[in-house]
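Up next, chain A:
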Amino acid sequence: MKFLAMIAVVLTGGLLIFHTGAFPDFGDANSPANTYLSPYYLENGQADTHAPNVVTSVLADYRGYDTMFETTVVFAAGLACFFLLRRKQKPGDTPRMYRHLPTGVTLHIKEGGTLPAEDSAVFRRLDSEFVPHQIIIKNTCRIVIPFIQIFALYVVAHGHYSPGGGFQGGVLLAASFILYAISHDLRRAIRRFPEKVAALFGSMGVLIYAGTGVLCLLFGANFLNYEALAPLLGVSPVMARSHGILIVEIGVAFAVMAVIIWIYYNLSSAGKHDEGL
Partner candidate 1 sequence: MEMLYSAKPLAAILVSFFVVPIIFSSRSENVREAWTFVAAILKFAIVLSMLPFVLKGGQIAYTLVEVLPGLAIEFKVDAFGMLFALVSSSLWIVTSMYSIGYMRSLNEHGQTRYYACFALSLSATLGVAFAGNLFTLYLFYEMLSFATYPLVTHHQDQEARSSGRKYITYILGASIGLVLPAMLVIYSQTGTFEFAPQGFMNGHFSQPATAVLLLMFVFGFAKAGVMPFHSWLPAAMVAPTPVSALLHAVAVVKVGVFCVARVITGVFGTKMLASIGLGTLVCYVASFTIIVSSMIALSQDGLKRRLAFSTIGQLSYIILGIALLSPSGMTGGMLHIAMHAFGKITLFFCAGAIFAASGIKNVSQMVGIGRRMPYTMTAFLLGSLSVIGLPPLGGFISKWNLVIGTLESGQIFFLFVLLASSLMNAAYFLPISYKAFFCTDEEAMFEKKVDEVPTWCLIPLCMTATCSVIFFFYPQPFLQLAKLAVATIIGAPMP
Partner candidate 2 sequence: MTQHFPALLIIIPLLSALLVSAMGWIDRRWCFPLAVASLAGALAVSIGLAAHVMAAGPIVYKMAGWRPPIGIVYVIDYLNAPVLVVILAVALLNLISAKVWIEKDFEDKMGAYLGLYLLFLSGMVGIVATGDAFNLYVLLEIGSLTGYALIGLGKERAPLSSLNYLFMGTIGASFYLLGIGYIYIATGTLNMADIALLVPQLEGSGTLFLALIICMAGLFVKMALFPLHGWLPNAYSNAPSASAGLIAPLTTKVMIYAMVRVGLTVFTPAFTFARPLLSEAIVWLAIAAIVSGSLLALMQRRLSRMFTYIIVAEVGYMVGGFWLGNKAGVTGATLHIINDAAMTLTLFMAVSAIIWKLGSDKFEDLQGLFGKMPFTMIGFVIAALAVIGIPPTCGFFSKWYLITGGINAGQWGFVAALLFSSLVNAVLFFRIFEIAFFEPFAEGHGHHDHGPVFNEAPVTMVAPLLIAALSLIALGLYTGDIVTKLIQLALPAGIA
């Protein structure tokens, strides 16, 4: 197998390398790729969409349809991970560990043993792989997380003017939650941001994107043609495109954030949503 793989790889690579001679040089500004279509975006992007960041205008407007499916891919991945991994577990199926807070004693409860109440003030659930009490990490994260989130919101909102946008912002938001889950424990993260909310936010985010498109449709324009929203938003068509981009970026941010968190829940706990990492 390895030998075959090597042969296949060398052959394919050889073929590809053999051919590089016909390609334009690295950084060639006069290659067809750089002269045929892309100048249009650079020259007219700002006038068409009122967004100086051309990547954003191409992403969310010229090729906004691609991006809608990009968001859908993320959502599909979340759905797929949930579908493949999630399994409901009854309390008592697996051994659990609890700490009796007043005494600091750690209890190991076997399968089928009597468990303390979920909201017990005396017993606290522990991960089965014992994690010591890391007060520095917890508190650092507690301080850092709000700043991450603020920055994420900035990235989402400022995608028109600087590198950024819904995907980047959404991932940052998700990262903040994941940081919380790592520094504390998975159960607490899930209590803050339940699975159901993640799932619904995921579909809602894509729905915002696609729904904006449908709204354009209802106003009589083509799908995702934000110009049609001008009367609704009370601005000029060009500004309407700009606002439209912002709206869909927010949708993307919602979807990406929720889905990445959702995927994290499922992957980290192998679908049990019990304890993980």
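Please note the rule applied: contacts are C-beta pairs under 8 Å (C-beta built on N, C-alpha and C of every residue); 3 or more make two chains touch, one makes a residue touch a chain; residues count from 1.
A quick word on the picks: all candidates are chains of the complex that A comes from, given by their letters.
Because the structure is predicted, anything quoted here is derived from the model rather than measured.
Novice: Which numbered candidate, 1 or 2, lies in contact with chain A within the complex?
Specialist: Every other option belongs but stays apart; chain A touches 2.
Novice: Could you list, by residue number, the parts of chain A that touch candidate 2 in their complex?
Specialist: These residues of chain A touch candidate 2: 15-16, 19, 22-24, 31-38, 40-41, 61-66, 69-70, 72-73, 75-77, 79-80, 82-84, 86, 88, 196, 199-200, 203-204, 206-207, 210-211, 213-214, 217, 221-227.
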